[in-house]
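Below is the structure I would like to discuss, written out as structure tokens.
Note that one protein chain of the assembly has been removed; the remaining protein chains are unaltered in position.
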Amino acid sequence: MKMLKTILKQFFHEPVTTLFPEEPPRNYAGTRGHLVFDPSKCTSCTMCMKRCPSQAIIVDRAAKTWIIDRFRCVMCGNCVDVCKFDSLSMEREYSKSAAAAERGVEKFDITYVKPEKPKKEGGE
Amino acid sequence: MNMEINMINVPDVPNIGAKMKSGGYRLVVITCTPVSEGYVVTYSFDKDYKLQHYRISVQDGVKIPSIGPSYGGAFVYENEIHDLYGFTFEGMTLDFKGTFIKTSIPYPFKKKEQTAPTVTVVNKEAKE
Amino acid sequence: MTSASKSPWILHYNASSCNGCDIEILAALTPVYDVERFGIINTGNPAHTDIFLVTGGVNEQNKVVLKNLYDQIPEPKVVVAVGICASSGGVFRDCYNISGGVDTIIPVDVYVPGCSVRPEALIEGIVKALGILEQKRAAMEERK
Partner (left out) sequence: MTGKQTIIPFGPQHPVLPEPIHLDLVVEDERVISAIPSIGYVHRGLESLVDRREYQDFVYLAERICGICSFTHSSTFCQGIEGMMGIEVPPRATYLRTMWGEYSRIHSHLLWLGLFADSLGFESLFYNAWKIRESILNELEATTGGRVIQGVCKVGGVRRDVTPQFLSEMDDRLDGIEDEMKELTNVFLNDYTLKKRLVGKGVLSKEDAYILGAAGPTARGSGLDIDIRSTGYLAYGDVGFKPVVEKDGDGYARCAVRCKELFQSVEIIRRVMTDMPSGDVSVPVKGNPDGEYFSRSEQPRGEVVHYLKGNGTKYLTQFRVRTPTLTNVPALVSIIGGCELADVPQIVLTIDPCIGCMER
């Protein structure tokens, strides 16, 4: 009797397996997938660089660049918490894999322009 | 959380082990901590979820008697402290002779001359 | 397409990872992700292996084991570094016992980021590895 139930369930139940490559990957609104950087808001205060547990972020204040190594980032979201300027956010999609030749760091040029009245930013 | 720590002398360690065992205590952990002068080794016992700590103060090269005769499970902590801090325990129930945890540098937690850096150093090679 | 890339066999080795990536590799084998529908089989024997999955940033005691396993895998072979520890050492990069990434010991073909790696990302990485496996096989045929 129990077996019949199990067998019948198979016919009316959706398959458990996700058809991943055809279907989009599953995630939720709160999933920490990868880090997104908004170059127009970054004041290069370097807080994200200092507080990153795996030191995946490098902010160069002189060259005005913001660099992330996706192969070091642990997606903890600590940088998002410490960023006071809303320049960082977490997106749902995971970072893509890379072949040996494609592996590298992602580099952004900071386009933030200081407002008219210059004031001191955080950091040293 | 009981943080009261009883200081004892190094030769008393096996006696304390025997006393604790007869008192129905359970060995929770043995911790080694570097302090300003040498190291301290803390033995923590538990009875009815109350911790009882005994602490010995040791210098480099001191041989510490094992509490293995009372607590058979102590050998994992003692071997670990041997491999990470370089202390020798006498009379361990199972002596790995320094092969319990193999590390790339010998005794990695042994006190270094200078204090740890206080600023996070970012790897230079990634900067290019 | 050859039989090896239609049904690649994988070997998984934990080179001092925290377990997170290992259980995700296993999760990819179980019903919800089920990589066996692509013919991917987890084997325990390096001599049967086409794709070598390594997790964790290799430590002192593992270096030899990893090198041994790599040497035992027949050509053509593809090494996939699973997770950020295997890719670069990750959070443990500064630890005294970590050499910092699988590529410091053996050549790596595909890097899969993630901490811990998501099963979908892993599947995608394996698919990428299949393309490389196919290229390597073609290169081997030519050399003959």
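Assorted remarks:
When the chains are written out, they are named A, B and C in that same order, and each has its own residue count from 1.
Rule of thumb we're sticking to: contacts are C-beta pairs under 8 Å (C-beta built on N, C-alpha and C of every residue); 3 or more make two chains touch, one makes a residue touch a chain.
Keep in mind it's a predicted model, so treat the numbers as computed, not measured.
Interchain touches from the omitted chain, evaluated on the whole complex, reach A, B, C.
Which of C:13, C:70 or C:111 touches the hidden chain is settled by the complete complex: it is C:13.
The chain omitted from view is touched by exactly one of A:42, A:57, A:74 or A:98, namely A:74. Where chain B meets the missing chain, the touching residues are 1, 3, 21, 26-29, 31-34, 42, 44, 49, 51, 53, 71-77, 80, 94, 96, 99-103, 108-109, 116-118, 120. Although one chain is not shown, part of chain C still touches it, namely residues 12-14, 16-24, 26-27, 30-32, 44, 56-57, 59-62, 65, 69, 91-92, 94-98, 115-116, 118. Taking the complete complex into account, residues 16, 26-32, 51-53, 74-78, 81, 90 of chain A touch the chain not shown.
Basically, only the chains that are shown with their structure count from here on.
Chain pairs A-C and B-C differ in how many C-beta pairs they share in contact, with the greater number at A-C.
Measuring from the averaged C-alpha position of chain A to that of chain B gives a distance of 40 Å.
Averaged C-alpha coordinates put the centre of chain A at 23 Å from the centre of chain C. Per-chain Cα centroids separate chain B from chain C by 37 Å.
Residues of chain A in contact with two or more other chains: 55, 69. Contact with two or more other chains is made by residues 123 of chain B.
Listing the residues of chain A that touch chain C in their complex gives 16-18, 20-21, 25-26, 53-55, 69-76, 94-100, 103.
Chain B contributes residues 102-105, 108, 123 to its touches with chain C in the complex.
Listed in rising order, the residues of chain C touching chain A in the complex are 31-34, 37, 84, 87-91, 93, 103, 107-115, 118, 120-121, 123-125, 127-128, 132.
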